[in-house]
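Right, I'll just put the structure down here and ask away after.
Just one protein chain is left out here, and the rest sit where they should.
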Amino acid sequence: MIRQTEEIKSRTQIASIMHRLKKNKLAMLGLFVLLFMIVIAIFAGVIANYDTAVIGQNISIRLSKPSAEHWFGTDQFGRDIFARIIHGARISLSMSIIAMTIAVTIGAVIGSVAGYYGGVIDNVLMRFMDILLAIPPILMSISIVAALGQSIPNLLIALAIAYIPVFARVIRSTILSIKDQEFIEAARACGSSNRRIIMAHIIPNAIGPIIVQATLAMGATILIIASLSFMGLGVKPPAPEWGTMLYEGREFLKQAPYLVLFPGGAITISVISLNLLGDGLRDSLDPRLKN
Amino acid sequence: MNDNILVEVKNLKKYFDTRSGKLHAVDDVSFTIEKGATLGVVGESGCGKTTLGRTILRLVEPTSGEIHFEGSDIVAYNNKQMKELRQKMQLIFQDPYASLDPRLSLSDLISEPMVVNKLYKNKKEYRERVDELMKVVGLAPRLINAYPHELDGGRRQRIGIARALSTDPKFIVCDEPVSALDVSIQAQILNLMMDLQEEKGLSYLFITHDMSVVKHISNKIAVMYLGQCVELASTQELFENPLHPYTNALLTAIPTIDLSQRDNPPELLKGEVTSPINPVSYCRFYSRCKYACEKCKSANYDLQEVAPNHFVSCALVTNQAE
Partner (left out) sequence: MANKLLEIRDLTMEYRTDDGISKVLNNVSLSLDEGETLGLVGETGAGKTTTALSIMGLLPKKTGFITGGSIDFDVYGELTKKREAEMRTIRGHEMAMIFQDPMTSLNPVIRVGDQIKESFKIHMPDLSSAEMDKKVDDMLEMVGIPSSRKNDYAHQFSGGMKQRVVIAMALSCEPRLLIADEPTTALDVTIQAQVLNMMKELKKKFNTSMILITHDLGIVAQTCDRVAVMYAGTIIESGSVNEIFESGKHHPYTTGLFGSIPDLKKDTKRLSPIDGLMPDPMELPAGCAFHVRCPKCMEICRETMPKGKVVSGTHMISCHAAEGGMQNE
């Protein structure tokens, strides 16, 4: 509440949300890990040269244990595992961000139209979404890759299709809960057009839940990409995708477990961080927690 | 056509289709509101007063009937005409929490109607007008960038009033604007609204369930029950000479600060309000009325003038008057 005496240092809603988020230590941990990953992914090329360290083979030092020279050891082709992991971060993050962006954009359009206009349009669109939702995302991705062929663009299409209905649902329900609020009626009472109401009032208020969903979905997407790669259906070797590294390293599990440990660890840490961050965002967006 | 009348409503009806039948939210209501005057609309849950307010502004489309504003029937207006008209008719909401977009600052909220209608040319002009409006409604200038969630109910309601005034309207529908506020803040806001009315010659349709508030602010009062207007009279006349049994029940149910009422507790209205879906064809108050008799079931209970400018819809009362 505003104190009667002090000067107004207004907090926007976003600032209030960040303030609450900061108090959630686990969520902040997730945020920092994510930021760390992003920084590493951006500077991966500077830290380790792609051609020499990541895909360049050097049989003489194959399967060497973690040491001062090779922090995470080397794999069966003599490639530095640490270098591969940080380049792999690039792949995982960029793919999941692109897939999510596509899914959010298309899902938002479908969900907004369904939510705002209702009636038959709503019914038809949401039934179609239900059909897509009935198929587990990983199964959906496998089917699409199998049908269209194994390539990164196809993988992205598969992921996007799997998640479009998730975002359409979230956005539709957010819009339904907002559109009957009195401030929407107030906007209509002063002559706002439908378009203005959607753009200026509904969407800004809907961004919160979208961000929560997107964060959580990113974690799931990274896992799906890795899973598909592990099955040999995702990113092809020699690309250093973490799941692909698991695929390549599984036969050496007993003699050189670090081939599998580090990529597995990278997947686990990134997915957990995104989940912690997503949960934290959800809690801090919840208006019931406001004083 | 009386030049002094700003708003005239004739036979206004709003029905909703539900699974169990037709809901008669507003059922054949007629009244006039003069320039610079306030019509108070009172009633309890289910009486249709909120729907009435929204229908007059065509935020909800009427099922049938006429709504005249400054002489023209606005029911037939197209979107463009309605948009222009909305500058002259505004709405103040009951809930000072839900009626403000939580993501907009105070100045954005107040200027929105002006921006939508492109009333000014540049940011400076808008800002000046917002400053002026804040002063008029009693909001401290330092609050201009504050957000609704940082302010209390009274201040939020002032934002709602400033927003409604921003397009210089002639008519404001006030839907229970003070019900959610503490008693002393209520009084502050009521004083403000009455001052504004005097200064700018505004007309209000003031919807409330609180009889003492409606008495204070209205020139004329319409009592509603299950979508119909059961009594319509000037404020003084209604309180001195209430005729409809429901009006009487409303008045006697109010707990007053007069201690002598403790020794003579008034008779209580029994039962609960019946459903507005597929209502009976005879008087809808029949099931709760202590004067109800067989004649009521077949009598005509249209709103009739039984004294100068005093209308009642009760067959027994109108029979007596004849």
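Here the chain labels run A and B in written order, and each chain numbers its own residues starting at 1.
The rule is short, and it goes like this: contacts are C-beta pairs under 8 Å (C-beta built on N, C-alpha and C of every residue); 3 or more make two chains touch, one makes a residue touch a chain.
None of the values given here were measured: they were computed from a predicted structure.
Visitor: In the complete assembly, which of B:N4, B:N145 or B:S212 touches the absent chain?
Guide: The single option touching the absent chain is B:S212.
Visitor: With respect to the chain omitted from the figure, which of B:S184, B:S281 or B:S298 is a touching residue?
Guide: Answering carefully, the residue with contact to the hidden chain is B:S184.
Visitor: Which of these touches the unseen chain: B:G48, B:P96, B:G154 or B:P276?
Guide: Checking each option in B:G48, B:P96, B:G154 or B:P276, the one touching the absent chain turns out to be B:G154.
Visitor: May I ask you to list the residues on chain B that touch the chain which is not drawn?
Guide: 44-45, 152-154, 182-188, 190-191, 194, 209-213, 215-216, 239, 249-250, 253-259, 261-262, 265, 268-270, 272-273
To be clear about the criterion, only the chains that are shown with their structure count from here on.
Visitor: State the interface residues of chain A toward chain B in the complex, per the touch definition above.
Guide: Result: residues 1-2, 7-8, 10-13, 16, 181-183, 185-192, 196, 201, 204-205, 290 of chain A touch chain B.
Visitor: Could you list, by residue number, the parts of chain B that touch chain A in their complex?
Guide: Residue positions touching the partner: 57, 59, 82-84, 86-87, 90-91, 93, 95, 98-103, 105, 112-113, 116-117, 142-143, 145-147, 149-152, 160, 163, 167.
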